[in-house]
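Take this structure first; my questions come after.
Left out: one protein chain. Kept in place: all the others.
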């Protein structure tokens, strides 16, 4: 990672498009941008991609069980947190490098790709060594140094919308990655903060068609964090596919009641299989398919 | 309408359920409540019901054209405003009784049912003479005198969620109708106020499964007011059906560009036919059907 | 009250100002509008007016005690609810006409003016017979028939901002009253719905200077409903006066722990005396004074 101290004025390798147009805009290029992973998986093509796995990697047994579950259910990409940004400094913060190793080897054994979160610019090179996709979490959407570093890694980036961020700001955050010459950004809606407390966050379902209209980038839906409760994940996932999402990011745990984080919203094995089946039917109704 | 002056302490014909349970709750009765209209239409059954028509009744030609359009597209219930609650006193306020007559005769000729808004307690008896369903708009969700009067009319009530109201408050507002002994309330999600301005309102898609889980009442989605733009209505409508809504309330105008209100979000005839077709496919994917 | 059935298209006695300007605007007339009550009290002049009293009138003893307390503390206007709009139909709804009588006689005996809420158009003539000021509550801010009827009564109107309503919408709601030829509207900020739940509502303190800049109308702050907790009422009241409010509307109960509604946010006698003293000091610091 190069030192930023002497270059606070960003010198991006890609020149800014004229007149305030964004690099992600359909005005520059109307075609859909498809992210192609080395494993042959495509995000943003006709197939709806399921990314699933535990909130946090806790130990080998939990991860392997979760991965086998989601793979059997049709997930092509394994998700799991090795570095966890937690609201409280006293909460479990993840297994770090050990978690990365476990995620990589588990994904490889099952023929899956792998996505995991990176929380600091200094960690990008290491995480990029292990992961197929770098996730930038909602709390870091406006961590511009992290976005630039992720851009420079040339790994695909899954960028989550901040919980108090507008759609316009999400697109500008994506631009920090794209301006580094990295074209592979997937935009993720995961719920916003509103006055309604019946769900953990309010899923902004309208963001999906708006993002699809304005940008070429694939759009991912995370129904788990918005729901905050397992029984709402299915309806939200179906709604997202019906509205045009290209992929889902779902929390699954072999035994949700024992999860170290986000247990309430994690699906168990049978619930995930059910969700995958239901999502497949809705996908067909909008001329898409699941894997 | 009886005078309220001497009975501010409500004396409802139905006694309150014990322990804070609501009359609408699945705890009292787990079965779905189905609203049966005299025309044989059922809201809350297996069939997804389409309610469609213009924001405001403007004149006979506009209304008849709109009604024929939506009937041909599969709508079973005609919607249209005769009394319009407008933010500004200087905006078009509706045709009043003349509009009611036009709605009733047009619906009858096409074999449709009819829903229209009522904005004041004193108008309830008149509107109930013409309409099959009384709509209480978002701005009047907490107009409790109006809710009581609508309850006493024994007409089915389509109750819209206030744009700053919680799901809990929507259920309590419904209780004002139910407590009058009127069991026929349909709850309508139409978008809430949030910081995001890319859409006119943020559609709270999660409200649909939450309402279905907590209450026995049918749930209606109004994708038009949330969207504020015609091209977003289709994706939101599909999402709503995928999430479990029982009916849709859609604004359609024979010529949206000439509409006196809400033109930007009104569908033209071809757009509505397309929406009805797409919604039918998604309905089938969740084991429902359209008419 | 005239029947609205044949005149849904509003025919206001005052003609609309040109070009979208509002009757309340400083562009039409830059001077402050002062509401003058028959008792010699002025709202919108140099003196900060304190309006205080119980949330709901419960019985004579409670009302008289509360009124004597707030009168001793410097309040010039007695507030109290005879008709209460409650979220649940099973909550206490007020004493109605009996409450109005008690409020009027108590205010007269102490030489105070009196403000109380009206919740339905049909009740306006009766409430206007008793009250010096008609209060339109937050839940009824967009109850346009009620606003028109209040306008026709020619009584001063205290109009509360809806909890999901913008400042622009509050000004348009006021216009419904002004367009009836009634110039005496006071605008009341009482907190809006946001994601923050540490207070009952988020007090939009910025609304006060914005309303003072855009309109000629007096601006009132209700710190009690926003706070939801007695210990926050004082700081919010001081902040409102420092920001330019012309009056305060404060809930006071002789014994808050026994209140039938809003006990948590009601001040007891000693707390109100303390608040009045503190507010007086801040008023002096912005070249105003309390009574």
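Going in written order, the chains are labelled A, B and C, and every chain counts its residues from 1.
Operating definition for what follows: a contact is a pair of C-beta atoms (placed from the backbone, for glycine too) under 8 Å apart; a residue touches a chain by one contact, two chains touch by 3 or more.
Every value quoted in this text rests on a predicted model; they were computed, and no experiment measured them.
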{"item": "Options C:167, C:188, C:259 or C:275, residue touching the unrepresented chain", "value": "C:167"}
{"item": "Selected from C:21, C:91 or C:197 as touching the chain missing from the view", "value": "C:197"}
{"item": "Residue among A:26, A:97, A:214 or A:281 touching the omitted chain", "value": "A:97"}
{"item": "On chain A, residues whose C-beta touches the chain left out of the figure", "value": "1, 3-10, 12, 16, 82-90, 92-97, 99, 119-123, 126, 139-140, 142-146, 148, 162-165, 169, 172-173, 175-176, 179, 192-193"}
{"item": "Those residues of chain C which, in the complete complex, touch the missing chain", "value": "164, 166-168, 192, 194-199, 202-210, 213, 226-227, 231-232, 235-236, 238-244, 278, 281-282, 284-286"}
{"item": "Residues belonging to chain B that touch the chain removed from view", "value": "164, 193-195, 197"}
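What we mean here is this: only the chains that are shown with their structure count from here on.
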{"item": "Residue-number overlap at the chain B/chain C interface, same or different (half cut)", "value": "same"}
{"item": "For chain A paired with chain C, centre-to-centre distance based on mean C-alpha positions, whole Å", "value": "48"}
{"item": "Cα-centroid distance, chain A relative to chain B, in whole angstrom", "value": "36"}
{"item": "Chain centre separation in whole Å, for chain C relative to chain B (CA means)", "value": "32"}
{"item": "Residues of chain C engaged with two or more neighbouring chains", "value": "164, 193"}
